[in-house]
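Below is one structure, written out as structure tokens, with a few remarks after it.
Note that one protein chain of the assembly has been removed; the remaining protein chains are unaltered in position.
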Amino acid sequence: MARKLLLEHINVPGIHTFDVYRKQGGYRSVEKALKSMSPDDVVEEVKKSGLRGRGGAGFPTGMKWSFLAKPEGKARYLVCNADESEPGTFKDRYLMTYIPHALIEGMIVSSFALGAKTSYIYVRGEMMPQIRILEKAIDEAKNAGFLGKNILGSGYDLELYVQPGGGAYICGEETALIESLEGKRGNPRIKPPFPAISGVWGCPTVVNNVESIAAVVPIINDGGDEYAKVGIGRSTGTKLISASGNLNKPGVYEIELGLPVEEFIYSDEYCGGIANGKRLKAVVAGGSSVPILPANLVLKTVSGESRLMSYESLAEGGFQSGSMMGSGGFIAFDEDQCIVRNTWNFSRFYHHESCGQCSPCREGTGWMEKVLHRLEYGHGKMSDIDLLVDVSKKIEGNTICPLGDAAAWPVASAIRHFRDEFEWHVSNPKEAMERNYGIGNYADPLPANEVPVAN
Amino acid sequence: MAVIYIDNVPYEVKAGKNLLEACLSLGFDLPYFCWHPAMGSVGACRQCAVKLFKDDQDTKGRLVMSCMESVRDNLYCSIEDTTAKAFRSQVIEWLMTNHPHDCAVCDEGGSCHLQDMTVMTGHAYRRFNYKKRTYNNQYLGPLINHEMNRCIQCYRCVRFYKDYAGGKDLDVFAAHNNVYFGRATDGVLENEFSGNLAEVCPTGVFTDKTLKEHYTRKWDLTMAPSICQHCSLGCNIIAGERYGELRQITNRYNGDVNGYFICDRGRFGYEYVNSLNRIQHPLIRSHVPEAVNRETLFDHLKPLLSGKVIGVGSPRASLESNFALRQLVGENQFFSGVPETTAEMMEIILSVFNTGDVRIPSMKETEEADVVLILGEDLNNSAPRLALSVRQAVRNNPVEVANTINIPAWHDAALRELVQSEKGDCFIAYPVITKLDELASGTYYISPDEIARLGYAIANFLDPQASAVPDLQGNMQGHAVLIGNSLQKAKNPLIVTGVSLQNPSIIKAAAAIAAALGEGDRKAMLAVVVPDCNSMGLAMMNAPSILNSTALSTIGSPDTLIILENDLFSISQEAQISEILDRSTNIIVLDHLHNPTSARADIVIPVGTFSEADGTLVNNEGRAQAYFQVYMPKNENLRESWRWLSDLKNLRDGTTDANNVTPHDLIRQLADKMPQFTGADQAMPTADLRIKDQKIPREPHRYSGRTAMNANLDVSEPKPPSDPDTPLSFTMEGYKGLQPAPLNSFFWSPGWNSNQSVHKYQMEVGGALYGGNPGVRLFNHINPGDRSYMNGIPPRFKPDKENWEMLPLPHLFGSEALSSLSKGIAELSPQPYVAINSMDAESLNVDEGSILQVIIEGVQYELPVKIKPELPARTAGLPYNLQELTGIKWPAHGQLVKG
Partner (left out) sequence: MLRVTETEHVDFSSELLSKFGEIVKRYPEGKHKAALLPILHLVQAEYGWLSPASMERVAGYLDLKPIEVYEVATFYTMFFLRPQGKYVLEVCRTGPCCLVGAEKIMEHLENKLGVKEGEVTADGQFSWRGVECLAACGMGPVLQIGPEYTFHENLTSESVDQLLVDLKNKDLSI
């Protein structure tokens, strides 16, 4: 069994309650931090741990914390990003549902480190049950003296509140989340200024993912150096992977970073192979926004090395032949799945979730959705495929927030790796309406050169 | 200064600006939508992308939005980069996916920023072949048309309307490419500046509905630089004509005055020019028929001019016309046609301006104030454009903190977020709630006398040399200390006051505060709202009011009374005016519209409005500005008042002018006669000014139809009218390059057909026009020595059970007579009412809407009650100068009786 840092006690009955959680050693990190450490010490440990943001971007958490401005007379805020909405990702829901105190504990320690007196957990509005669970957990923690005034006699005060969203994927973007938390439309802000300078209500703010904050608990308990020993290279620690799609055992798994992808898919400890005895066609390794990879490229890199579940290994090969760790939403496609349909589905998602602020995303996502719909339903033209590539390339990198990239990559990568399937949809429209393309000829590792792009 | 490299060529630019501004200022054509020079950057449209390089070695670079990039030394960028160009073209293609192809039937066509930008990026072929999304449009009132399908979601409308102008009823709804800009429901846009939406919108979503009634493309209009006639601020406008009809007013940028925006009264109040009520012919009442030709008129007039002739000048007529009248009748026979109290207040204002103890700010300068005190003005209704400036002052004050964390001044979204709802200090003392109250840190709903007393108390707090206020209540003293402390801390305080409440003490008190705040050469700003577009100019001629009792005694019984562009019955009580008119054997009225005064005249002479005449006006800050005739009216009787009056003088004297009299000549003579007008002649260019030997055209070079537009009358093309009075020509012929700023008939530049072309006329984006902003300021005296204060502290206001104090409450729509003749504005004007507070209503036993008899000096009005709970006790507000409520002698007291 691999090492578990977050879900170690997940199977203990009643672990969602304060008492059981405490009995299993919960809230030790709060005691340690508040009684024996300065806020800067906590930041230092997190820096040492090498923890990288678990929400998708993978930015080092300790570094993010150290950027927080500390102007006099201004409050500072920690906001937990629990607006989990990336298709393929459901780890935060799992963590909040089954072991909510891990998040609360992490919030207290992190807030202490940042000097926040009020912190918010921004939970997506659809997760009303989780909101109720968290509110109950907060009450329990407060009753036990871990929240409120003068926590554990340390003189440190903290109020923690849960804030529901309203149903908008874009609010997972930290500045949109801040806007939404302020009761406004979830339009992302232009950075700079970064939230660390001007965030919630113009005050310095840190926004961290649920899993990142929960990971602070083992980091403080065991020390940053100890945490950094887990994992591989700059991918330190463990990561929650949400496995979905055509797998025998979909679900949330805590893995040590560096686990081979092949082992994750096929071993019985994890996903147990492809469901219904089918063959693996493709994988989206880090949530819907990361590039899709055909089975061969997800199992092995172009250089023939075994691909590992780590930030670096998943990204190896760049856009040509790699993908990204993202938020750890691992979606497996079996041989019967249609890549065109799935790409259309994803682009419909991104069109629907575009906030409507900047032109490339607002207009581009809708356009891509329409083209893909036409391809999927047998009315496409060959030129549509290049049109999609062109439009997606122009969106990429040119929007206010990363939603543009998130919408562009799935389309661009699907065409990059499954162009034959798209072309088949155009050349055999009737057949494409009746059956799927199947596993096709994707299996050969492709030479690493760019598909010609028409401008 | 910083050196930046654009496509490898070094340029010296001003640091602190963003790259888009710098590129535009350098003359590059770079497309944009969401950025606006007055509203800053939000980086939303992604249209202004350029390639940015790390250094001169970097060849890869990355796309950035130039509006979001601060200019700094050694910045390397490329506008011509192929990726950047392809991306800019792609942005247009994106926007076009849902933009209809209806340019041919769109009001914006031909002056559309989106069209210009589309052509600029080279985007021509659309690969999008799906259904476009469509919306329902809304009814937004009689002034603005809504066509949402054309929207390209640049968010400028809400940024202007909500954030800049403080509007509360326009917003953005829904998300992704379904976002909708409009009201929650159909209805009239409530903000005073809604008309600017038509200019702020880069395409045809918001357009001028009054233009729709007689639509003309921009290129087919004959246009002239003009000055708004509907309040005292002197906003610069462009007036456009076709087929002898005035068709559109748009903003004319003047960096010192109105900048990019004008108010709705100014934009939509032009329709009186086209009124059926225009005086078309000279009329001699005793003649049959009344309408006569010029010869008959002159024959009839000649004997009337040789006796004792009294002239009554007008605050809405030009300096030229007033001066020509003064020349005709002689200095001692020249009176001003303004109410006595107004004249008294104007005298006070002039003496304050002449002391040099205060700084008279331009509107641009008021935007830089850090603390604002408004005494006795409801700016949104009395001087709306100034309200917009004050709003910017209050809104921008906390922005200073942004500098400390390196947020540049143009980064609008970040600034607003950082400052949150923090505002600069603003205090308002006025009897009722005003729209600016929402920005105020303190509001005081008190009677006019109490406002003056509060003002004096503040002055006394600031400088004990200023007289103490006797019998001051404790709470008033508290307010005075609070306001005084804030003003004292301010680096750049602004006091705003004016004549609206008809209380001279308020102006004295405001002047005392401003004077008390001054130190040596550093004077506090005092902005004063005066009644009409040339109230200041007329007042500077130092003529006594015709209603002044000593003046009246000198008049005696004149043979002839000449009344210039002035409906005297609207400024005081009928009996008083009749008494004056009855003294004279003959009454000559020069005006453009029939009104009660012209009805009493024996001789009526038709004159041109601002669109048929040239002239010079002096605005509230003492800035002389010229307006130019827009078109030559078909009706040759519609001549400038000054031309008629000069003719009458020749007629009487039996002389002839060697040359055509031009407005410049008149102004020069005026300045010679009255040194206070020195410099005003600089505002009105000489008629023989030529640029490269050419006149300046009033028509764009694409003007069409001139060979055909009169074909129904005569198939041969008529000789175009010539303009001997100014350097402008009435046709498209003439100098096509950059004109001197006061003579900009329209803003146009190759590739820039919309009003966005204005930056081509500015020395730097958002800055002054080439050659300096138009207008010449006539008060420039700063007194570094001892300051002086004027006395006149009124006694404490005591509510009087019998004699109510009547308060004139100005309304944006309705209180200015000429604009009220526009259909849309008439529709939006309030119905007459009498406002009282709830307690008074209770004591009178009336409710909202009950009818009260209001008796003022024996004249009885039946008015519905409007409850304004904040009104001081025993004061009653009347909508100022509504057509139904003209002829009140202000300040007024009266009785309220339940009807």
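Each chain gets a letter, A and B, in the order it is written, and its residues are counted from 1.
Please note the rule applied: a contact is a pair of C-beta atoms (placed from the backbone, for glycine too) under 8 Å apart; a residue touches a chain by one contact, two chains touch by 3 or more.
Keep in mind that what you see is a predicted model, and the values were worked out from it rather than measured.
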Quiz item: Thinking of the whole complex, not just what is shown, which of B:Y135, B:W410, B:F461 or B:F610 touches the missing chain?
Solution: B:Y135
Exercise. Give the residue, chosen from A:G148, A:P192, A:G251 or A:G272, that touches the chain omitted from the document.
Key: A:G251
Quiz item: Which one touches the absent chain: A:Y21, A:Y311, A:F349 or A:Y437?
Solution: A:F349
Quiz prompt | Which of A:G26, A:P39, A:G62 or A:G88 contacts the chain that the document leaves out | solution = A:G88
Quiz item: Thinking of the whole complex, not just what is shown, which of B:K168, B:R285, B:R522 or B:K898 touches the missing chain?
Solution: B:K168
Self-check item: Residues belonging to subunit B that touch the chain removed from view
Solution: 135-136, 138, 168-175, 180, 182-185, 421
Exercise. Go through subunit A and note every residue touching the omitted chain.
Key: 75, 84-90, 92-93, 118, 120, 124-129, 132, 159, 161, 163-169, 180-186, 201, 242-246, 250-252, 284, 288, 329, 331, 333, 337, 341-342, 345-346, 349, 352-353, 355
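The criterion applied here is as follows: only the chains that are shown with their structure count from here on.
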Practice problem: Could you pull out which subunit A residues touch subunit B in their complex? | Solution: 69, 71, 168, 185, 189-190, 192-193, 197-198, 201-202, 351-360, 362-367, 370, 387, 391, 394, 397-400, 455
Quiz prompt | Interfacial residue positions of subunit B with respect to subunit A in the complex | solution = 42-47, 49, 62-63, 68, 86-87, 90-91, 94-95, 97-98, 127-128, 130, 152-153, 155, 172, 174-179, 405-407, 411, 413-414, 417-420
